[in-house]
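Next up is a structure, given as structure tokens.
Yeah, one chain of the complex is gone here, protein chain that is, but the others are all in their spots.
Letters A and B mark the chains in the order given here, with residues in each chain numbered from 1 onward.
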Amino acid sequence: MQPHIKRAFTLLAIAIIVFIVIRSLVVPDSFGQYGWYRGDSVVDNRNFPVEYAGSASCGEENCHKTLYSIWEDSRHKTVNCETCHGPSEKHVSNVRIMPQPANESRDFCGLCHFRQTARPEDFSQIDPETHGQNLRCAYCHNPHKPWFV
Amino acid sequence: MTEGLIWGYVYPNEAEVQWSILIVLYPYITGLVAGAFIASSLYHVFGKKEIKPVARFALLTALAFLLVATMPLVAHLGHPERGVQIMFTPHLTSAMSGFGYIYSFYLIVVVLEIWLSFREDIVKKALSSRGLKELLYSGLALFSYDISERALHEDEKLARRLAIIGIPSAAFLHGYVGFIFGGIKANPWWSTPLMPIIFLMSAIVSGIALLILLYIVAMKIRRHAIDHSCLYSLAQYLWVFLIFDVVLELLEVVSMKYESLEEIEIINILLSEKIATTFYGVQLTLGIFVPFVLLLLVGIMKNHDTLKTIMIAVSSTLVVIGVFAMRWNVVIGGQEISKSLSGTLTYVPVFFGMEGVLPAVVIFTIPFIILLVLTYILPPWKDMEEATE
């Protein structure tokens, strides 16, 4: 082989070796641990903060026990506390941090209960134009234990 | 903000077009690279003597564009600094993961090919110049100055072998770009096995057209006569590849319309409303049919060299524009239909900003500057001009 060609290929070989060295330094240790990805990323994904504590934690430790037992037997028992009161994990771990106050507007209740063609017919729905004279829903209905007027 | 641009129903997350004009530019530039390289191979591998004047110039053109091919991609990334991971941990099931390695391999082939074909000139310059210039050329010669007949013969043999490797890798480099789109089953406008070969054909077409234009411009600047046999030969190849190109592009649309699968309604809307002008008008009519007829006339006509040169120049310009429209229609068109198959959205290019028209224009001017510098360091004029002297 001609010397100049030898030199060219030596340069190429050096470049490839440098690449391999850099690669072995830069690729994270946990890459390939479980598959073609960074194994530590699974831990990262598991460690994201929880915001919704769940209704059970509201009834615990005599905090909101009375309200909880009322809600538990009501027709609204499928509606979890935080669906109206907002995410409360921070409040559960520190009572001084208050969650957002519940939205009491007609429109908020209407998200579920205003009549919609696409809504299953057997679901409780009202016509906002004719029902309740524009009063707040909670004026007649207890959101924690709804009943019919 | 985007409400007025949406028709029908698009998935809420689709409100924004993800791959912008930069991603249109990327397959366009790699296409020019592949085309220019294949044009030079016509001489280096297939021994087409009439191409010789532009063979080395074509290699420099390929390199100039190859060097910027990564720019639009990297500029478009959400994390450009992590881009190199594509080479460190390439996920091989992804069509995109091959990019780093295919690109690097091809870059090595092109650089070696250029080095071998210019080595005689480099060594001569190194021996005849002084100072910094001497250092530059000696460095380029790798401080080895053997230009004996035997050495040059060996160089030529190796260059030929490299060119033989280069053709499939050029085809692969661009075919794979087509597969990036063709392999996406989620998108009915992209998902077709024809995509890689359509991309390849349009790449060759655009590369040859660009080479013709650059050759004519270079000769005009240098006030030198154009080698007409070379020009006509290039024009002839352009014409032949145009036929392959149009057949494949029409086959894709015709088979989509004929099979009329679930997605045909949205494809029809795309073709008749969203990209009608750029598809039927620019890509097919201006980009293929007009140059096709003009080049046919060039083939038939006798004498009238000036008129024929103008016709070839016009055809090449139209082809280069038409292929850009083709890339646009694929990349942007595919994103203007919703994967819900029941709505469309409109891409409005911004001018400034990371993904705007301005950076695209800037990126597209860089290869021409690189080419200017390359032709200054490694002048390819000798063989471009000697034929007519």
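Criterion: a residue touches a chain if its C-beta (ideal position, glycine included) is under 8 Å from a C-beta of that chain, and two chains touch if they have at least 3 such contacts.
Just so we're on the same page, contacts and distances are computed from a predicted model.
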item	value
Among "Phenylalanine--tRNA ligase beta subunit", "DNA-directed RNA polymerase subunit A''", "Fe-S-cluster-containing hydrogenase subunit" or "Methyltransferase type 11", UniProt-listed name of the chain not shown	"Fe-S-cluster-containing hydrogenase subunit"
Shown chains touched by the chain that is not drawn here	A, B
Interface with the unshown chain - residue positions in chain B	2, 8-16, 18-19, 73, 76-79, 81-86, 89-91, 93-97, 99, 180, 183-187, 335, 338-343
On chain A, residues whose C-beta touches the chain left out of the figure	17, 20-21, 23-26, 28-39, 41-52, 54, 76, 78-80, 82-83, 86-87, 107, 110-112, 114-120, 123
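Going forward, only the chains that are shown with their structure count from here on.
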item	value
Contacting residues of chain B [partner chain A, same complex]	84, 87-89, 91, 108, 112, 115, 119, 141-144, 146, 151, 154-155, 158
Contact footprint of chain B on chain A as seen in their complex	2-5, 7-8, 11-12, 19, 23, 26-27, 31, 36
